[in-house]
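Okay, here's the structure, questions in a sec.
Now for subunit A:
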Amino acid sequence: MTAISLRDVRKSYGGLEVISDVDLDIETGEFVVFVGPSGCGKSTLLRMIAGLEGINAGELLIDGKFANDVPPARRGIAMVFQSYALYPHMNVFENLAFSLKIAHVGKPEIERRVQAAADMLQLTPYLKRRPRQLSGGQRQRVAIGRAIVREAKVFLFDEPLSNLDAALRVATRIEIARLKERLADTTMVYVTHDQVEAMTLADRIVVLNAGRIEQVGRPVDLYDNPRNLFVAGFIGSPAMNFLPATLTFENGSTRIERNGKPLVTTGFTSGGRAGVQNGTLGVRPEHLDLASPEAALFSGTVDLVEHLGEVTIAYMRLDDGTPMLAKFDRTRELEKGEILHLKAEPSDLHCFDADGMALPRR
Partner candidate 1 sequence: MTTFPRGPRLDRRGALKLSIGGAAALWLGSATQGFAQATQIKASWYGGQDTHDRMQQALALFSEKNPDIQVGVEFAPFADFYDRLPVQYSGGGAPDVHRHSMTYLFDYIERGLLADLTQHIGSTIDISGLYPGVVEIGTAGEQTQAIGNNQIAVALFYNQEKLDAAGVTGALDNLTWDAFRDMAIELGQAGGDQHYGTNDAGGFIALFELFVTQRGKGLYSDGALGFDRQDLADWFTFWHSMRAERGAPPPSVTAESAGFQNSPMVRNLAAMQTGWCQQLVFFQALMTQELGIHACPSPEGASDNGHLIRALDFWVAPARSAHVEQSARLIDFLLNDEEAIQTLGLTLGGPASDKASAILAETADAPSAKILNYLEELRPLASPQTPHWISGHGELESLLNRLNASVGFEQTTPEAAAENFFSEADRILG
Partner candidate 2 sequence: MSEAPTQATNPARRAGRMLLLIAVAVLMSYPLLWLIASSFKPESLIFSDPGLIPAQFTLANYLEGWNRLGVPFGIFMLNSAVICVLAIVGNLFSCSVAAYAFARLEFPFSKLAFGLMLLTLMLPFHVTVLPQYIVFQNLGAVNTIIPLVLPKFFAVDAFFIFLLVQFIRGIPRDLDQAAEMDGCNKYQIFWHIIFPICRPALVLVAIFTFLWTWSDFFSQLIYLNQVEKYTAPLALNLFIDATSGESAWGMLFAMSVITLLPLFILFVLFQRQIAEGIATTGLKG
């Protein structure tokens, strides 16, 4: 069942359009992550769903019902803010109970629900404390608890981990993942600019750029089959290497040349294109491996080496000056100035046309 539908939704401030033509269906119980660079409109979109921002055009359906004009509190949606937005003058209990109090829920019922949420989030010992007496992680849990108490059908998370330090971020991420398991019927929409969070948490990822959806899909799909250059560059870390290439479309297939030299690739189809274009060849650093000079697809000089423990990253410059990163396991010993010859499985290569769209594989 569809929990949330966005149909041709638009939003603009003055003349500036910040959300254009967004079409998206989110299923009940699904965990959807909006990801994209800052300013891409992902938070705005989330706040439009919450009702904190108005919708200029298009429709928002919640549970199949037109909801553009429904006030936030009536949408059955709870939200966890980036800053947690805990009420500083109330203790944890009061923070959790506040929405119920406003809704005139009876006292015993409030007690019950708050207690349940506190138990779930291990907040029971802190119920009498004020937010400023809590650690960052505890505050985060209270913010989530506030959503749980409302028994909302949809949770919205606006970059909930960005205020935490690295270690806590990982721990909390796992907690959210567990929460997702426990509240299986609850739809969750999560905004982040961190693609690791997106990859680890999401059932589906929505990649946004400049107010538009670039691609929607399961994390692995986005990793394996990015629809365009933007998604390819955004998903994965370190980012995919992009190399200029000349694409010639012939008879429904694509021939790729770099610096006048043809590259042996298992075929990309032309996808109906024809002629010659300047395109881009993409390969992820982790998919590169050493090869003999003859078998090598790329050759370059090592500029800098980073030893990260389990992996080693080589920053290289190819013969034509294009920079390239390669990721090896730690056993590989590298030195600056060393010339490396690299290969990749043809199935790990990505090819994009002049418009940045991925070419379909055969």
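Criterion: a residue touches a chain if its C-beta (ideal position, glycine included) is under 8 Å from a C-beta of that chain, and two chains touch if they have at least 3 such contacts; residues count from 1.
Per the selection procedure, all candidates are chains of the complex that A comes from, given by their letters.
As the structure is a prediction and not an experimental result, all values here were calculated from the model.
Taking any copy into account, the candidate from 1 or 2 that touches subunit A in the complex is 2. Residues 47, 50-52, 71-73, 77-79, 81-89, 98-99, 102-103, 146, 150 of subunit A are the ones touching candidate 2 in the complex.
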